[in-house]
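Some chains have been omitted; the remaining ones sit where they do in the full complex.
Going in written order, the chains are labelled A, B and C, and every chain counts its residues from 1.
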Amino acid sequence: MERITRVDNLKIAYIGGGSRGWARGFMSDLAISDDISGEVYLYDIDYEAAKCNEYIGNKVQTLEGVKSEWKWKAVETMGEALAGADFVIISILPGTLDEMESDVHTPEKYGIYQSVGDTTGPGGIMRALRTLPMMEKIALAVKEYCPNAWVINYTNPMTLSVSQLYRTFPEIKAFGCCHEVFGTQWHIALAMKSILGLDVDPTFKRQDININVAGVNHFTWVTEAYYKNMDCYPTYRQFAEKYAAFGTEDKVNDNVKFCSKEKVKLNLFLRTGVIAAAGDRHLAEFCPGQWYLGYKESADEWGFGLTTVAERKQEQKELIEKTARLMSGEEEVELKPTNEEGVKQIRALLGLENFVTNVNVPNRGQIADLPLGAVVETNAHFSSDRVRPVVCGPLPAQVKQLVLRIVQEQQTILDAYEKRDLDLAFAAFCADPLVTIPLDQARKLFDEMVENTKEYLTMYF
Amino acid sequence: MERITRVDNLKIAYIGGGSRGWARGFMSDLAISDDISGEVYLYDIDYEAAKCNEYIGNKVQTLEGVKSEWKWKAVETMGEALAGADFVIISILPGTLDEMESDVHTPEKYGIYQSVGDTTGPGGIMRALRTLPMMEKIALAVKEYCPNAWVINYTNPMTLSVSQLYRTFPEIKAFGCCHEVFGTQWHIALAMKSILGLDVDPTFKRQDININVAGVNHFTWVTEAYYKNMDCYPTYRQFAEKYAAFGTEDKVNDNVKFCSKEKVKLNLFLRTGVIAAAGDRHLAEFCPGQWYLGYKESADEWGFGLTTVAERKQEQKELIEKTARLMSGEEEVELKPTNEEGVKQIRALLGLENFVTNVNVPNRGQIADLPLGAVVETNAHFSSDRVRPVVCGPLPAQVKQLVLRIVQEQQTILDAYEKRDLDLAFAAFCADPLVTIPLDQARKLFDEMVENTKEYLTMYF
Amino acid sequence: MERITRVDNLKIAYIGGGSRGWARGFMSDLAISDDISGEVYLYDIDYEAAKCNEYIGNKVQTLEGVKSEWKWKAVETMGEALAGADFVIISILPGTLDEMESDVHTPEKYGIYQSVGDTTGPGGIMRALRTLPMMEKIALAVKEYCPNAWVINYTNPMTLSVSQLYRTFPEIKAFGCCHEVFGTQWHIALAMKSILGLDVDPTFKRQDININVAGVNHFTWVTEAYYKNMDCYPTYRQFAEKYAAFGTEDKVNDNVKFCSKEKVKLNLFLRTGVIAAAGDRHLAEFCPGQWYLGYKESADEWGFGLTTVAERKQEQKELIEKTARLMSGEEEVELKPTNEEGVKQIRALLGLENFVTNVNVPNRGQIADLPLGAVVETNAHFSSDRVRPVVCGPLPAQVKQLVLRIVQEQQTILDAYEKRDLDLAFAAFCADPLVTIPLDQARKLFDEMVENTKEYLTMYF
């Protein structure tokens, strides 16, 4: 028997395969991996979009620099995509941007402002209610067509999506993948550069900042951070004290820019003593509403913007146009690898390397003071056919209080879907940190948001 | 050896023995117990007040109807009271009513209204910060002078007081005793009377409503309620639907009156499906501020009053005057048993009976989904030298979310005292459900409240 | 609405209703309860035996002293018995005495001696393998015909029987009832009489010895024992030191006799410091084989007998003859109440009283250091429609080691049945404390015992 050095004939199923964003990077990332090859089956409720990716994916294969052979293929049913798959990618939009418009902007009428609206808060909860049935459907299909496949979810709300996959099919081999934490490694590198003058030349990698990760997706915390044998915490404290008032403006290097001044992150650090590991726009939404989102101008004052769905619609429009240009040949398809870890994770699960990175999976002991079974985000060891969470130690007291509140809310939402009980969903809704309005108004808002998105909530009626 | 039928020569230490309220009822309750006797040692930082109770307690012994011999004795040091005691009663006021004035009314300047202010919310937190060092001191004295004594706490904040006793002296035999739940048994009886016409004549006892208790003190829930083999829940639902809008006005019988219209309790039931087991004034404070205490008039609209400290001061003044009259003989000392369970519990711990009632002790498994070690309120079996909690089953999902938030806040306050860390105390403070104001204002309020009561907070500076 | 003082029209289903032992006492116990009435449906695979009990049960109703009306009725299907039942009694013999003969005596050929053979050890394991499918069948029938009924099991092996009921139908309201612990209360009373001269006149009740119960059925421990406010442990130590060598011969009073000299119990106490709460014959079987059952004569030397199945067959024969005499009128049916708690428990579940006694139910927190879900024996509070376990505190270190080994073995047996995996059953078998023989012999014995009872083990083949 030869030594194993590569794995061929893989089948990857891509649910949401019409994606105009993430899928495109994935094409390049796969194409430059020299020790794996196979086919990618694209399934999307918008079959035409999947067809476009079939064309573009196969086009990428013709480019210079490609190191491995991949065939891209759009299919019309989920079953075709999943049958016998080795890996399943889930990257879907639950509903359309019209529903998202309700998620994000309806609460504004009641004085509730959200910076993202896809993970937590009123918008996140409504999005979850739409997403859970889709995840249930996918999990059942995985169980039927490819029970041994690895399922990698990129859909938000991440925690609840992964939770539902496991609730529906407990033996599923699924995890949720999010790059939000990566930015925090760069952010800490910036502190080291800014305060100590650390040399952050192009050979410096974010992984050089060695971190311990604990929390739930988008409300994750870096409880320990080292650069080699140097504890970054004392330096970060100086950094936070220096920049908390006006925010950071500097950049680590030309490739890494921050989309906010990080004032929320620095403020949270000064108050809790722990480095938060997500963008300010996400962090703000998990905190009590009056902290960072108490009124319309608050986000501006804290140096981060409120995402509007109008912007997202514009962005979507541009991507559709770009796709048309790529299809017509008006614009060249390029080989453009990302810094995402998806392909690296796939290779590790095939035993071709092994490494530790952050991931979202059910708590099996990795955070001993959060409920077992709740999906949490920590480091995990990726190796042959296994993702084994790394024990991250207890949550610091100040952070635990904030995180546990969210975990409990998420459990309630999952129970609400399980029981098809909108009143229980409202129990989560009215206790959400952002919902700082009277009960009767909260119920009115909830009912209005349900009405706006009822097409996706038929199971409750 | 004779069969044991009574226990004599007991020594009871009463910390806060100058009490003009609870102590007086205790005198009568002891006096009419025919199978125990002994001495009660009164210790109070106000020695004169203890002396008054010595006089009154001994006077009670001369009245007709007394069935057992008790000597009452004021002492000048805690050690004298505790040395060799069999039971220790703790019923103290942490600080004076001036500090309480700050607890309750300072937050009003910032738009935060509290109905009681001694258990949770900004006032409860500040009161806890004053109380924990006192509990630590008492626990150390118990450890030194009477490590095997049973310690019965009546002081608020109950949960944190009992928690601190155990944190300081883990082997202590302590529990917290609160009659708040009793009223809910009458409240359920009222529902049975009101909806079904149940005969609630004078022989009817609150214990005829058999309940399962779960939660933390003053935020306790009756998750199951039976009258004999009848489930009270369906009847209670009818009751809640009938009275939720305008509140209950009826009374169970002449002895049992309610001090609120129970609109909060009924509203909570309709939203959570679970019967809350405390007065509305307490319940309101544990919920998100905008629910029942969002503005000054909210309490009135929900049918419960805000306690003012002015009233408490007036009440205190009247009790001092009454005490003077009792001492001078102007007013007669009376034998007037209460419906409290203190003496019944003492008798059970002496093996003279055994029964199940609600109590506050560390979680040893009785609520498997709350953290082990946190003080919780459930039923417990009282018998010879033991208080063994009864497993109450998991908290219902909607209630769990609310209770867990409080439990976590309480753990943070205990940690803050342990570490003498006011910033950590503020972390609890600014995440409290009632603190729905911006962070900078919250900090200003916190600092002002600390300043107002700093005489009792020297360990932090 | 009238006050509730009694409950009529109950339906009790009796599975194993042909019972010639326990059923007969139950007839009298029910007959003298003055506040309940109804019907008892008898189902047995031996319909004729059930018919006999129908006759005898109805005959009891005609006797003087009867206080309540009960109709006894044999039925031919389990469904008829269960449909709409309020209570279900399970008291069956899994297989016949021939299978039991194999359980108890086959191991003797390999040098393994068992004193009972129905709970643990090779015999208990084989009996469990026969019993679990029966319990599964009953649980499914309860789910179908009377999901809200209370199910009271008397069948051995108790722990595994109750476990299987819950594994099959997790919402079942079941518990296991065993009087083994009662004898230990008398045993402690004997110690108090023997050492201190306690007056144990006929008004003395075993409940006067207040105990804390912890462990698994037949391997239960009284970790605390009080007579009123007196700790019985120091006295028991003197008692154990005095009698350990030769065993106790005394009796508490004329009604309470012991069937062994209690040398095992006294020896276990001297070594562990904890009072064991089962008969010596049971205790011996849970300990490593060489302790009390290392060779044929060992039982004799330790003062307890080995039960032979020949004796059981003789006893059965006599009961059949006695039944014939009762049927023919040759012998009078008598009203002869027992000291069992079955009827008392039924009355408590109907809300007619409430009390604390020992019971076998899944661990929901009552023994925090044993696995949640494992069936354990502790005290529980019986009241309206609920059996709520009492938290018994951690197991003492020495006892925990012994008990945990058994609990783990029991979990393995349950898993073995769930997976229909005889090899896994053998894993439990060969690690059992009594199986102190080489692996190959252990396997031979196991296979032989399986062969002997294969009629009941078809699901494995």
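Criterion: contacts are C-beta pairs under 8 Å (C-beta built on N, C-alpha and C of every residue); 3 or more make two chains touch, one makes a residue touch a chain.
Note that the structure is a prediction, hence the values are computed from the model and not measured.
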Exercise. Enter the number of copies in the whole complex; the displayed portion holds 3.
Key: 4
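Quick note on the criterion: only the chains that are shown with their structure count from here on.
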Quiz item: Given which chains touch which, is the overall layout a line, a ring, a star, complete, or other?
Solution: line
Self-check item: Interface residue identity across copies chain B, chain C - same or different by half
Solution: same
Quiz item: If you average the Cα atoms of each chain, whose average lands nearest the overall Cα average?
Solution: B
Quiz item: When the C-alpha atoms of chain A and chain B are each averaged to a single point, how far apart are the two points in Å?
Solution: 46
Quiz prompt | Distance between chain centroids, defined by C-alpha means - chain B, chain C (Å) | solution = 42
Practice problem: Could you check chain C for residues that touch two or more other chains and list them? | Solution: none
Quiz item: Any idea which chain B residues touch chain C in the complex?
Solution: 1-4, 7, 192, 196-199, 204, 210, 212, 224, 226-231, 349-352, 354, 356, 364-368, 372, 379, 381, 383-386, 388-393
Quiz item: Across the complex, what residues on chain A touch chain B?
Solution: 267, 271-272, 288-291, 294, 369, 371, 397-398, 400-402, 404-405, 408-409, 411-412, 415, 423-424, 426-428, 430-431, 435-439
